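Here's a structure for you.
Every protein chain of the complex appears in place save one, which is left out.
Naming follows writing order (A, B and C), and every chain is counted from residue 1.
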Amino acid sequence: MINVGIIGGSGYTGGELLRLLLGHPYVNIEAATSRRLAGKDVCDTHKHLRGFLDMQFEDLSPDEIKERCDVVFVAVPHGTSMNIVPQLLDGNNNVKVKVIDLSADYRLKTSVFEQVYGMKHTNPIDAVFGLVELHPDVADEMFISNPGCYPTGATLSAAPLVAAGLVDAVIFDSKSGISGAGIDPSVASHYPNMAENIQPYKLTTHRHRAEIFQELNRLDNSLTNISFTPHVIPSVRGILTTAHIFTKSTLSADEVKRIYTDFYKDKPFIRVIDGIPTLSAVRGSNFCDIGFEVDEHNRRVVVVSAIDNLVKGASGQAIQNMNLMCGFDETEGLWVAGVAP
Amino acid sequence: MINVGIIGGSGYTGGELLRLLLGHPYVNIEAATSRRLAGKDVCDTHKHLRGFLDMQFEDLSPDEIKERCDVVFVAVPHGTSMNIVPQLLDGNNNVKVKVIDLSADYRLKTSVFEQVYGMKHTNPIDAVFGLVELHPDVADEMFISNPGCYPTGATLSAAPLVAAGLVDAVIFDSKSGISGAGIDPSVASHYPNMAENIQPYKLTTHRHRAEIFQELNRLDNSLTNISFTPHVIPSVRGILTTAHIFTKSTLSADEVKRIYTDFYKDKPFIRVIDGIPTLSAVRGSNFCDIGFEVDEHNRRVVVVSAIDNLVKGASGQAIQNMNLMCGFDETEGLWVAGVAP
Amino acid sequence: MINVGIIGGSGYTGGELLRLLLGHPYVNIEAATSRRLAGKDVCDTHKHLRGFLDMQFEDLSPDEIKERCDVVFVAVPHGTSMNIVPQLLDGNNNVKVKVIDLSADYRLKTSVFEQVYGMKHTNPIDAVFGLVELHPDVADEMFISNPGCYPTGATLSAAPLVAAGLVDAVIFDSKSGISGAGIDPSVASHYPNMAENIQPYKLTTHRHRAEIFQELNRLDNSLTNISFTPHVIPSVRGILTTAHIFTKSTLSADEVKRIYTDFYKDKPFIRVIDGIPTLSAVRGSNFCDIGFEVDEHNRRVVVVSAIDNLVKGASGQAIQNMNLMCGFDETEGLWVAGVAP
Partner (left out) sequence: MINVGIIGGSGYTGGELLRLLLGHPYVNIEAATSRRLAGKDVCDTHKHLRGFLDMQFEDLSPDEIKERCDVVFVAVPHGTSMNIVPQLLDGNNNVKVKVIDLSADYRLKTSVFEQVYGMKHTNPIDAVFGLVELHPDVADEMFISNPGCYPTGATLSAAPLVAAGLVDAVIFDSKSGISGAGIDPSVASHYPNMAENIQPYKLTTHRHRAEIFQELNRLDNSLTNISFTPHVIPSVRGILTTAHIFTKSTLSADEVKRIYTDFYKDKPFIRVIDGIPTLSAVRGSNFCDIGFEVDEHNRRVVVVSAIDNLVKGASGQAIQNMNLMCGFDETEGLWVAGVAP
């Protein structure tokens, strides 16, 4: 049994960590912090957890939380995390805590981070990029940087073909549920703006492109023609990515199927399917469903991936990392089917 | 470990039974029948269960399925169930199987059934109405009739005040997600008809009124002024019932709160809350959330209940019945929080 | 040709006034005010009007706008309007302008207003309640108070039976699109809170009850048992009201039909239909569709009305008032079918 704490427990990512950790057989939820809501019942914010959790948000310093926890999830905005993580990792007093950061602060090389996010990085530390299927070495780490939601679905959709050196260019056209924009009301999340709509944004400049580029370029450093355009759709959860992949040669559907099946063999949360993925099949679960068709016209393979942005795209993947870091089975507490319809 | 079978496994109710039973520690899913899909993979229909179930639909007679199972759920349309249940319960060959019928065939007294459904009942059998919170005696039964979705949420919202003899009249104004209409496309479930809409139907003549009447009248046989009007809303799951309850005397909020809290003491799936229930807090879970306000103008209490129609309103409640019939803890396999947001 | 101004042109009501007035053959849109957006293009806010309007929001005092206009619509929050309307109506300089106030400030008797809204009324003026179908005398007025959205649909659904002295009690259970909450993001309008949900609120205490009470009580002053419970639904536009009407005697469907048809004879925007109204049939239009069923059990008639809250429930009705006040045909600029599907 391990004690787990969450820094930033009042948002959607924090709520989803709590919901999923409640089903983990080896976890005691020790603390969830929120400066603004300190002293308030966690279930006043996360009403679906009523009856499961009798705890209040606390206002804890990194030093305080690490005294009580074996694992700490950091679920705060980018730019904030870099002021918390180093203290958590600082091993004085012989306290050692494992840390999983869900912010963007440690996903990119420092120089790239500073350019993309337009801010100075005050506390650079090397971290493994916790996309477990591509980075099995997370098992040896004390600190993991959890991937962004879009990069998870996009990278997984293209990685097998890229790793095989078969790709000339990729255009990722991604469609995300609005929960990715967070728990606070905004113009984008205003129901009349979102309902019966689909809203592209940052057509060419979304920051997540840098993560996708980093990960795919790592698999094939000759591949640089990578584009990414995000949209929000009238859905709470889910990211569906349509990856338009131009290949160096013409591939048959059988070849593509074999490449994906081999690449994701023994990866329990990747389901390579016949047919086209759908968000409802992964809702609430840690799966990434992948399907595809081959275009006979243009040496294009269209690969579609579907994830739940709050689970595989955030909190579920973070727990998947925790499982490996702690020596648990990768699927512990996560082997739950999606809720459909 | 018990072997469980589902007759009619291809619809939403069947799919939800499968999803929930997968998380039950003492259940082996032995068989799911579908005449139309016999031989097909269950997960071709219920895609969210891929990776969890490696089984095909079968075309089994009642005698065949009862040979292999300890418990059988019957999830077929009304009028069909009455031709299946008697064979299942027939104890020849010393085979004894517990049966939970999710259809309407055994919920009402035979004479009422025949009037409301406009058909002859070919095989009447007495059954306990499996609304567990009002019928704890289900534990002693071999055969349970599982309540309708609307009657579950409506009856639970008013039962405490009715049982206290305080009610003059009730108008239930219920709003249901469209999954209640089933997995087959229909005019009602056609997206352009449902989106950005709310559709009342059978304003005064819905068949579920008879179940609500039966259950509330059982608690107070002087209460007959009971009205029920259903609506479908642009939601897949969930039933929210607004119960406009006219009371015999003026009640304070404190009194009402105490009456509900006492009545549902020790009922793990009823959460009497401060504030107003919301569908997202119960989505995917077996809870019934109940909140209320007292109207100072008209001796009216407005009680709101929220359930997931496919869980507490159907498959979850059926498993709750199974748990009691089999001597398991009432919450076994069902103690899971809703998926929100 | 008349010159029309809008005080408070940047919200949904203002935008809808602009959209509808663009189709009015006798109207010149002279000015739209917004303190916050003064100088900005109107079409930056109301993007659907691009190509139709080349004007900027202005920051105008009541005296300034009335110099330029024949009719002024006041579309500001309650409590603000009372500081604007008197100046508009003040006839010094021999300037006479017709005024239609869309706020709540002049809908209720002053004493009732002060109690319901919990504020002192600083500038009481008598105004006709501009529910045209019940107040044809608006034609003689210089100042009209435009009804609230819920009271429009609710009052119209019950008025014929109430006016006939046939009603014992009414429970209005209303369901509104979220645009009624305005153009600014809020917790209620946050997409993840609203999607796949239906949210009751102010179960017994919504301020619009006072308007409904005033109007129905005016038709039958013995009727006081009037309840109102509102909900928001996952829809941008539309209010559907389910009126549970308990009658003094049992009525046949034919009688009810005749009462409604007679009452609304020569009312072009009321469509008494066979069957049950649906929001999509009135979307974008000024119609109120009304249908009903008679309950044989409980001397209850269930009447359903459907309106577009932004049109018949606000801006369309305001223009309907303007038409009568200005001697135009009641339907001028408003005789447009809804947009369905």
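Basically, contacts are C-beta pairs under 8 Å (C-beta built on N, C-alpha and C of every residue); 3 or more make two chains touch, one makes a residue touch a chain.
This one's a predicted model, so the numbers in the text were calculated from it and none came from an experiment.
S.K.: Which listed residue, B:Pro234, B:Pro277 or B:Gly313, touches the chain dropped from view?
M.R.: Of the candidates B:Pro234, B:Pro277 or B:Gly313, B:Pro234 is in touch with the missing chain.
S.K.: Among the options A:Val112, A:Ile171 or A:Cys326, which residue touches the chain absent from this view?
M.R.: Answer from the full complex: A:Ile171 touches the omitted chain.
S.K.: Using the definition of touch stated at the top, determine which of C:His190, C:His231 or C:Arg283 touches the missing chain.
M.R.: Only one listed residue reaches the unshown chain, and that is C:Arg283.
S.K.: Of the residues A:Val76, A:Ile183 or A:Val236, I need the one that contacts the missing chain.
M.R.: Per the contact definition at the top, the residue touching the missing chain is A:Val236.
S.K.: Among the options C:Tyr12, C:Phe143, C:Phe172 or C:Tyr264, which residue touches the chain absent from this view?
M.R.: C:Tyr12
S.K.: What does the interface between subunit C and the hidden chain look like in terms of residue numbers?
M.R.: 12, 15, 19, 22-23, 46-52, 179, 183, 195-196, 236-237, 268, 271, 273, 278, 280-285, 287, 289, 336-341
S.K.: Can you list where subunit A touches the absent chain?
M.R.: Per the touch rule, subunit A residues meeting the hidden chain are 169, 171, 173, 175, 177, 192-193, 196-201, 203-205, 209, 225-227, 229, 231, 233-238, 240, 242, 244, 276, 278-280, 283, 292-298, 300, 302, 304, 341.
S.K.: For subunit B, which residues touch the unseen chain?
M.R.: Residues of subunit B in contact with the hidden chain: 12, 178-179, 183-187, 189-192, 194-196, 234-236.
Convention: only the chains that are shown with their structure count from here on.
S.K.: Which chain lies the greatest distance away from subunit B when centres are computed from Cα atoms alone?
M.R.: C
S.K.: What's the call on subunit B versus subunit C, same or different interface residues, using the half cut on shared numbers?
M.R.: same
S.K.: Hey, what angle do you get rotating subunit A onto subunit B on C-alpha, to the nearest 5 degrees?
M.R.: Rounded to the nearest 5 degrees, it is 180.
S.K.: From the C-alpha centre of subunit B to that of subunit C, how far is it in Å?
M.R.: A distance of 40 Å separates the two centres.
S.K.: Hey, what residues on subunit B touch two or more of the other chains?
M.R.: 196, 236-237, 278, 280, 283, 341
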